[in-house]
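A short write-up of the structure that comes next.
What you see is the complex with one protein chain gone and the rest in place.
Going in written order, the chains are labelled A, B and C, and every chain counts its residues from 1.
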Amino acid sequence: MFESVLVANRGEIALRVIRGARELGIRTVAVFSEPDRAAPHVLHADEAYPIGPARAAESYLNIAALLAVARAADAEAVHPGYGFLAERADFAEAVAGAGLVFVGPAPATIRAMGEKTGARRRMEAAGVPVVPGTATPLISAREARREAESLGFPVMLKAAAGGGGKGMRVIRRAEDVTGAYEGAVREAGASFGDGSVYMERFLERPRHVEVQIFGDGHGNAVHLFERECSIQRRHQKLVEEAPSVLLSPAERRSMGEAAVRAARAVDYVGAGTVEFLYRDGEFFFLEMNTRLQVEHPVTEMVTGVDLVEWQFRVASGEALPLRQREIPLRGHSIECRITSESPFDGFLPATGLVGELDVPGGPGVRWDGGIARGTEIGLHYDPLLGKLVAHGADREVAVRRMRRALKELRIGGVSTSAPLLARIMEEPDFLAGRLSTAYLEEHPELFGAEVADSGREALAAAAALLEHERRKRRAAPRIRRAARPFSPWAGSAAPRLDGRG
Amino acid sequence: MFESVLVANRGEIALRVIRGARELGIRTVAVFSEPDRAAPHVLHADEAYPIGPARAAESYLNIAALLAVARAADAEAVHPGYGFLAERADFAEAVAGAGLVFVGPAPATIRAMGEKTGARRRMEAAGVPVVPGTATPLISAREARREAESLGFPVMLKAAAGGGGKGMRVIRRAEDVTGAYEGAVREAGASFGDGSVYMERFLERPRHVEVQIFGDGHGNAVHLFERECSIQRRHQKLVEEAPSVLLSPAERRSMGEAAVRAARAVDYVGAGTVEFLYRDGEFFFLEMNTRLQVEHPVTEMVTGVDLVEWQFRVASGEALPLRQREIPLRGHSIECRITSESPFDGFLPATGLVGELDVPGGPGVRWDGGIARGTEIGLHYDPLLGKLVAHGADREVAVRRMRRALKELRIGGVSTSAPLLARIMEEPDFLAGRLSTAYLEEHPELFGAEVADSGREALAAAAALLEHERRKRRAAPRIRRAARPFSPWAGSAAPRLDGRG
Amino acid sequence: MVSLLGNRHEVDILPDGRVVVDGRGHAASLAATSPPRGRSLLLDGASFALLARCAGGGAWELQLDGRSVSAEVLDARTARVRELSAAAAGRVKVAALKAPMPGLVVRVAVGEGDAVEEGDTVLIVEAMKMENELRAPGAAKVTRLHAAPGEAVEKGQVLVEFGEPGAP
Partner (left out) sequence: MVSLLGNRHEVDILPDGRVVVDGRGHAASLAATSPPRGRSLLLDGASFALLARCAGGGAWELQLDGRSVSAEVLDARTARVRELSAAAAGRVKVAALKAPMPGLVVRVAVGEGDAVEEGDTVLIVEAMKMENELRAPGAAKVTRLHAAPGEAVEKGQVLVEFGEPGAP
């Protein structure tokens, strides 16, 4: 095992990687942009060094600055987390070129899977079913229009270089193709430095089911079961579960085997995820993510495997610690993404200073956060503040735990997705496992602004009491009514707020 | 299942019970003494009512006040937690007398096991080995001297009515018997309202191993394996583990069976713990605690069973959810008790206002706390602030996790046991599993005040920088040296702290 | 009088510490918890953990179960005066598109004088690496543009002013 690692990321995933490394006795080197000087990942690392200004292109995406820190801090390995440079083959190459270990698959694998259209071709060849779509990136809005007509609407545009919803567009009408194409190219370019987009037939209301895989370069490849990530908003996952509630044992086996086939087809080394769209018993390869996923904790909860530990072990040349049949599947786990967005206000990005942070505890609950009290939430980076994860003997217990944990979670100073998530955990279709990627659109009632009557009453009473206290405090230094006779009770006789008291 | 429960406790255990109840959809009713008005258990409950002033005798031990709240709030059940009234048969009787469900065993069981000398006799009859000692409470210092001579020194005095180290004394010399007896009687009286004490032969350097048992009143009794609680200070446990590191599978089985025998001997219903002293392959019944233990989370981590859920199920008349062979033992778990004490200052009780509270997250870590930011830590109640629990595939992983978690835990404003616990997690005998109840006495080096060189350097630099900043801030409004020419760099030219700058 | 979520509630605080909300009396106790904003309210024993921030002039920002809500506390006379003046002024409709969040304008899809239909894309603002399309709230004519591509905008900043669809 190497003795030190540079974590080329920020936020909750930097913290997650630092925790994993620290538990293995690996010295952790963090990097930070100017606004992140006092961020939690800086505080939790053994060492931390500045790499540039707020703009990611000049800091977290600045390969030269990262390698300079790695050299200066004598780091032996680099862990990219997810996002930023995690799926950039040129970064993996630069890391290797500097004589360091890249904690992830080989550059050729990243390149092969990152170029989404090529990956689709490869998977077809390996016998993994794929969604019909363009075999190469689109070169113009005109080509986009032509392909859309031939695939049949609705179709979907996707960034060839990336994932996570950036650069994605669903198109239902011919007249929307051009605008959507231009927007997708622009967004993909801004997010991944590569504006290539391709097109697929858009499956209506599919479920998004993905399989965690691991390969070790010693000929071993295993899967760690699936995650259901159907609850999404603009292709950003909001709620994830393991295992998927509707997969039969046979479907689970066959999807797991397809994922391992996909891994073997590219001699996969490290942690990866094979994403599938699932509908009516059929599943299609969507893409392969050559990195740790945001939602990896649900897999850790149901298998007992520490995926970051495995990443470090495999990167240092060890074989996988367990064989396929030794990997258990225990109970059920749910993750809720807590983001700085206003769910009842059109999901507007929210900013602010985290003034209060109370994190749930007790049995079966895990918090993977990237914020602390005093953290300033700006608009420079991803809105993910942290992930709340619950585990229980079955889905019902996991849901009850998640409800309880969401009630305990308190983040002051910035609006979050938490109250929407709390509603989802009570919603009948969710509880029955009736999920699809259209779930949120089909449940507009979740976004209503209503507050329960008891809550309204409490809020009205609280506001009145607070204002009353504040006025009393302000009035205290003055002598208010000299004529009023002294009485031990008079002090608590509060005037009515309407001024009649 | 009943629909509401009054939680007759405070601190972390009240919170733990509230969490368990909430997950079952049971309405939770908290009670609070005057200083606990804004305590976390009040905030987390559905309802909360005052029961009296700070002194426990007038609040948390005030049976009439508790029952009055239960009636007013329409609670159907009462959960006593641990400590306070948890092992008071008269309380269990009063609860039942008020037509409510007591979440715990029958009053007769509590009485039988609470009277420690009678319990010893009963266990002997059931074929459970016991430590030699007095069969009835001592009636005078003179009798104590006589019994001590006949048992042979060292001997131990223990409160007949209670546990948790209160009223305990080890006596090694005849001339110390009288003083120890008087102190034990006084302490027992103050803690349990009953000054009865009895005497046992004191085993030198035993290990403290206890077995979690559960009975359901439908003829089922199971054990949930053992906990090793050898690391104690003045008979207060500090570190607990499950399973015990040195028990062989055969010993584990035979101890588990003895514990189930003990449970069946008293027709046990609910959660209980059979404590044993273990030495050189032999074990002796110490006492049976008829309640949830502080350290129950380590059992939950290795078995996946929610003990509070089981308590509620059994109390509402359900049968145990699992049979003996269905209860798994997975990995290893360690708990560290975080108390408000100054470990490097003779374990003096510490007080203060919790100004900062950063709780560890990530995989395999659980925090069961009873404090929040803003909580005032006084001297009225137990010093337990919270429990940090780690779980891993084996003991080594659990220890590494605990180290990492202790490093992340941050409690500002009050001294805690955390830095001592962090040292224990690095100490060779602990790592090798060489434990006994004399562990802390045999490792005085853990209590040294030394700070690593790098830490000293950092602290000195931090103090200088802080003072420098403070002086700069204070000086800022004044114009300091009008003669100095303006320069964009001059502002950052800091004067030397020694006044020469 | 407390304005909350578009409703008004009549609240009286009685000398004995009880609170009457819309005619229903409750035993009430308010205590400070996690500083600076934590508050615990017990209302007839029901426990509410709140965050409270004073916004001045009787306005309070409250957070309960993750939901943020604005409340305004007025004494009866002030409330009455406001009602009368509002009635006198009539409703004023603001015909402008404001930035719903801080961000960067990446595209302006309309020009001054353009007619737009409800739902037409007017502007695209990027925030947190996501593009957010701002759409026309109804049929209208663009009378003034206050935003250009590449410009950083603050939350609440007026970006586009609209007039009647048929206006010159």
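Just so it is clear, a contact is a pair of C-beta atoms (placed from the backbone, for glycine too) under 8 Å apart; a residue touches a chain by one contact, two chains touch by 3 or more.
Computed from a prediction, not measured in an experiment: that's the story for all the values here.
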Note = Across the complex, visible chains touched by the hidden chain are A, B
Touching the absent chain when the full complex is considered, from B:245, B:422 or B:438 = B:422
Note = Cross-chain touch to the chain not pictured, restricted to B:64, B:108, B:319 or B:461, is B:461
Message = Tell me which of B:108, B:135 or B:379 is the one touching the absent chain.
response = B:379
Remark   = Contacts from subunit B to the absent chain lie at residues 165-166, 179, 183, 186-187, 190-191, 234, 344-346, 348-351, 355-356, 358, 379, 381-383, 406-407, 409-412, 415-416, 418-419, 422, 449, 451, 454-470, 492-501
Query = When the complex is taken as a whole, what residues of subunit A touch the one chain not shown?
reply = 29-30, 37-38, 42-49, 72-73, 372-374
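Assume only the chains that are shown with their structure count from here on.
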Labels of chains that are neighbours to subunit A and to subunit B = C
Key: Chain occupying the most central position, where position means C-alpha average   = A
Key: Winner on C-beta contact pairs when A-C is weighed against B-C   = A-C
Query = For subunit A and subunit B, what's the span in angstrom between their mean Cα positions?
reply = 36
Ask   = So, what's the distance in Å between the C-alpha centres of subunit C and subunit A?
value = 29
Task = Just give me the whole-number Å value for how far the CA centre of subunit B lies from that of subunit C.
result = 48
Ask   = subunit A: which residues touch two or more other chains?
value = 356, 358, 407
Message = Using the touch definition from the top, which residues of subunit C touch two or more other chains?
response = 34, 38, 46, 49
